[in-house]
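Note that one protein chain is taken out, while the other chains of the complex remain in position.
In this document, chain identifiers A, B and C correspond to the written order of the chains, with residue numbering beginning at 1 in each.
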Amino acid sequence: MQRIGVFVCHCGSNIAATVDVKKVVEVVSKEPGVCHAEDYPYMCSEAGQMKILEAVKEKNLSGVVVCSCSPRMHEATFRKAAERAGLNPYMVEIANIREHCSWIHKDMEEATEKAVILARAAIAKVNLNTPLKAGESRVTKRALVIGGGIAGIQTALDIADAGYEVDIVEKTPSIGGRMSQLDKTFPTLDCSACILTPKMVEAAAHEKINIYTYSEVDKVTGFVGDFTVDIRKKARSVNSDKCTGCGVCQEKCPSKKSLNEFNRGLNTRSAIYTPFAQAIPNVPVIDRDACIKFKTGKCGVCEKVCQAGAIDYNQQDEIITEKYGAIVVATGFDTIKLDNYDEYAYNQSKDVITSLELERIMNAAGPTKGHLERLSDGKAPKEMVFIQCVGSRCSDTRGKSYCSKICCMYTAKHAMLIRDKYPDVNVTVFYIDVRTPGKNFDEFYRRAVEEYGVNYVKGQVGKVAPLPNGKLLVQGSDLLDNKQILKEADMVVLATAIEPEASVRKIATMLTASIDTNNFLTEAHPKLRPVESPTAGVFLSGVCQGPKDIPETVAQAGAAAVKAIGLLAKDKLTTNPCTAKPDELLCNGCSQCANVCPYGAITYENKEVNDHGIRETRRVAQVNSALCQGCGACTVTCPSGAMDLQGFSNRQIIAEVDAICR
Amino acid sequence: MPLNENEFRPKIVAFCCNWCSYAGADLAGSSRLSYPADVKIIKVPCSCRVNPMFILRAFEKGADGVILCGCHPGDCHYSTGNYYARRRMTLLFSMLDYLGIEKGRTRVEWVSAAEGVKFSQTMNEFVEKIRSLGENVRLGDLRCKN
Amino acid sequence: MSHRDYSGKIKEISGVNPYKCMKCGKCSATCPSFNEMDIKPHQFVSYVLNGDIEALAESKSLWKCLSCFACVERCPRDVKPGKLIDAARQIVVRERGGDYLSADEIPELLDEELPQQLLVSAFRRYKR
Partner (left out) sequence: MKYSYYPGCTLKNKAKVLDRYARSCAEVLGFELEEIENWQCCGGVYPLGNDEIATKLSSVRVLNEAKEKGQELVTVCSACHHVIKRVNDDMKNVEDIRTRANNYMSLSEPYSGETTVLHYLEVLRDKIGFDKLKEKVVNPLTGKKIGAYYGCLLLRPGSVMAFDNPENPKIMEDFIRALGAEPVVYPYRNECCGGYISLKEKEMAKSMCDTITESAKGFGADMLITACPLCMYNLNKSAKETLPVYYFTELLAEALGVKEEADEE
C-alpha cells in the first residue's frame, strides 16, 4: 500500500467558489492509502509546491495526488516538485477538478461530490503507480519548414541564423507565397515585393538554408528530435544547375494558353514558366499538362532555344529522404471558392472579383500592368463597390464561421489606393463592422474615410445583378439610414474569406498534428503555447494556425523558430516512460501486437524463460522503448493479456473505473 | 442544478484520449460550457488503449452509460489508434446490445482539441439519453449492491 | 398573453433563434418587398427580442412578405427572418381570425386568368 498525500488547490476562487475544498480534504483523507490531505489557495505557487515537499518528507509519502487544474497545465510542475522531494515524478497523479468540474458546474454540492469522486479515482490510480524512468533519445540538428511563404522564410532565416541547418519545402516553383502576390501592404503602404524580395534572396543565399521548390512532403515517420521525411522533388523538366534564367524558353514557348496561377487565373502563361519575375529560384518549370512536347511528342522549341542545354524532358520525380529534429508547418492560406455565393455574381460576371484578384490587377506585373480596368471590356471603372465579409462570419453551411481578420484592413487599403491614383473613381464599401485592432490600424481606416472620401455604408449586400448595359446593380442595405440601396457599379470587389491551404490536411495527418473543423492547425495551448502543435517537435507558423496579417505572421514565424531552436539546441531528449511492456511469461508469440504498432517498436526474439520452474526457449515480444510512443494499441490487441502500458496499466484504469462507479 | 434525492443520477464514465478529446473537455471547461456532473472522465493516451474489458467492468460496477471519445478519423496522434478503437467498439457495443445493454448506453464520439462546444453538446445529449433509459440493470455485479 | 409570452410563442412557431442574428442587414438588402414594409426585415429580430409585439402585430410588413425565402437562403447566420415574420403573422391570424382578406371582397379581385392556386395560397396565408 502506498502512502499518499492529497493536495486540493483552491485556484483562488476558480475551484473554491464551486467546490467545497475543505469537504474534499475531509472526505478523501479517509480513503485507503491516504495519510495526508490538505488544501491550499495556489498549489502551483512556490509555496504550494513547498507543501508537497514538506509533506513528502514529514509523512514519508510514496505517492501524491494533486486536485487542481488540468494535467495539461501543471502536471509537469507537480512532477518536478515531487522529484525535488526525492519522489519518482511518475508517482504523481492529477485530479482535474477545475476544467472538468468547477468551471462547468454551478451547484456546490454537486461539484464537490464530483471533485471527491475524481480525487478518489486519482488516489486509486496512484495506489497502483510504480516508479518509471524516462529514457533518452537523440536530436537531429536540422529543421524542416513546410511552406515557403513569408512565414516559412522568416522561420527558416531565424533558425538558420542560430546556426542550424534548415530545409524549406515549397510546392510551387518559387518561394514567396501569398505575400509575393500582394501589391501594397497595410498600414504603411509598403510595396510588398520590395520588402519581401530581400528576404527571399537572403534565404536563398543563406549557407544554412536549403530550398526545395516544386516539392512536396510525401511521408513522415519518427518523432520529436528524430523525424524521417521523404520529400518529393517533382520533375521540373529543367536542369537547375545548367539554367541561367534567361527566359528565352518562356518567350518562344508556343503553348501560351494555361491559366496563370500567380495572377489568379486572370491571364495566361506559357507551358514553361517561372511564376513571377523575382522568382527564387529563377529556374522555370514545364507544366507537363500544357506542354505540347509532353502531349504530342512534337515541339521541343524550348530545348532548341536553350543555349545552356538545361531542358530535360526525361527528368523524373526524385525522392529525398532526410532526418530532422524539428518540423515547422507554414502552409498558409487560400481564398475560399465562391461557388456558394452566386448572389454576388462572381461566376456570372468578370467584373466581380476577389480582393486577391484586385491585388494582381493593381500590381504593375499583373494582368493589366497595374491599370485599374474592368476585365470584361478593359474600360476604366467609375463606380467601385467593395463587399465585406463574403464567406466570413457565416454560421450557415455555406461559409466560414470565423472572421478572416485581414479583410477590413486590406479593403481600406484598396479603397485608399484607388482614390489616390484615380480620384474620379467613387468607392463604396458595404460593411457589417469595421474591425481594426492593431497598431495604426484604425487611424489608417479613418484616413480612407476622412482624407480619401471613401463611402462606408453599414449593411450587407443581398444581390449583385449584371445589367444589360454591362454594369452591375448592387442591391444592399444602409442600416443606419434604414434604406435599401440600389447602386450601379462598374466593378465589385468581394472581401473573400480565407481558409487554410488545402494541402494542410494531408500534411497534418502525416505529422499526426491536430487540426480543427476549419482545417486550422490546433495549438498545444490556445494562449500559452500558441506556436506549438500538441505533437511534440511540430511547430506552427503563419495562417495555417489561424487568420493573421503580415506583421503577426512574421512575429509568429520568429516565435516558432525560437521553439524549434530550443529543441535543436538540446543534445538529448527524455522520452516518455509510459511505454508498453510485455509479460514474457504470458506472451504466446502470436505477433498481433507487432502488427498494430504504428512505430515498429515491437520485435520478437527467442528467449529462455523460466515458467514456474520450467525452463524453455520461447518466441516473445520485445518493446523498443525508444520507439514506443505509448498509445496502447498493442495492449488491447494482445489475446493473452501479456502486453500492458506503463503509467496506464490495465489495473490502474480498472481502479479508476471502480472508483468512479463506486 | 440542485441535487434532488429522488432524481435519477446516472453514473457515466467517459474515456477520453489525451490528445484530442481530453483537450476538448478542457476547452469545454475553460469556455464554461456546462454538462451534467454525472460524467466522469478517465484519461487514456489514445482511444485504442480502451480495452473492452474496461467497459464491461464499468457496467459490472454499476455504470449506466459509457462513452469513448477520440480524435477524428485521420487525426489520431498515433495515426491509426482510433480506427482500432472504432472497430473494437462496433463489435463490443453490438455484443452489449445482445446482452441487453441498450445501444444508447454506449457511444463513440470523435472530439478534437478545438471542439469544446461539441464535447459539451455530446455529453449533454448522452446524459439526456441515459436519463431517458433509466438505471442500467444488466451485467451489474449483485455483490456490488448494498 | 404578455409580450414576453408572445416573443416566446414567435420563437416557438418559427423555430428561429433571434440571438444568432449579427445585424448585417443582408435580409433587408435582399427583400423584394423592402420598400413596402414599415418594419424592415432586419428589424424583426430586435422587435421579437425586445418583446415589442404590439408594433409587430400592427405592422404592414406582415402582409407584404412574399415568403419568397430569399432572406432565408442568403442569411449568413441561419436566422431565417422570413420564418420569423410568418410566425408573427400566424399569431395575428390565429388571434383575430385574419381580417386582412375577407371572402366578400373576392369577387371583385377575380379576373379571367386568375389561377385557383392564388386563392388557395392567399387564404392559407391570410386566414385561419
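In the analysis below, contacts are C-beta pairs under 8 Å (C-beta built on N, C-alpha and C of every residue); 3 or more make two chains touch, one makes a residue touch a chain.
Everything numeric in this text was worked out from a predicted model, so none of it was measured.
The chain we do not see here touches A, C in the full complex. For the chain left out of this panel, the touching residue among A:467, A:480, A:555 or A:569 is A:467. If you put the missing chain back, the residues of chain A touching it would be 339, 341-343, 345, 347-348, 397, 463, 465-469, 473.
Residues 12-15, 32-33, 36, 63-64, 66-70, 72-73, 82-83, 86-87, 90, 100-101, 109, 113-122, 124-125 are the ones on chain C that touch the missing chain.
Methods note: only the chains that are shown with their structure count from here on.
In terms of which chains touch, the assembly is arranged as an unbranched chain of neighbours. Computed centre separation for the pair chain A/chain B is 29 angstrom, with centres defined by C-alpha atoms. Averaging C-alpha coordinates per chain places the centre of chain A 46 Å away from that of chain C.
The multi-chain contact residues of chain C, meaning those touching 2 or more other chains, do not exist; every residue touches at most one other chain.
Partner chain A is touched in their complex by these residues of chain B: 1-3, 11, 13, 19-20, 22-23, 25-30, 32-35, 37, 40-46, 48-54, 57-58, 61-63, 71, 74-81, 84, 88, 112-115, 120. Chain contact summary for the complex, chain A toward chain C: residues 343, 389, 393-396, 398-399, 432, 458-463, 475-477, 479, 482, 484. Interface of chain C with chain A (complex): residues 20, 22-31, 34-35, 40, 42-43, 70, 74-78.
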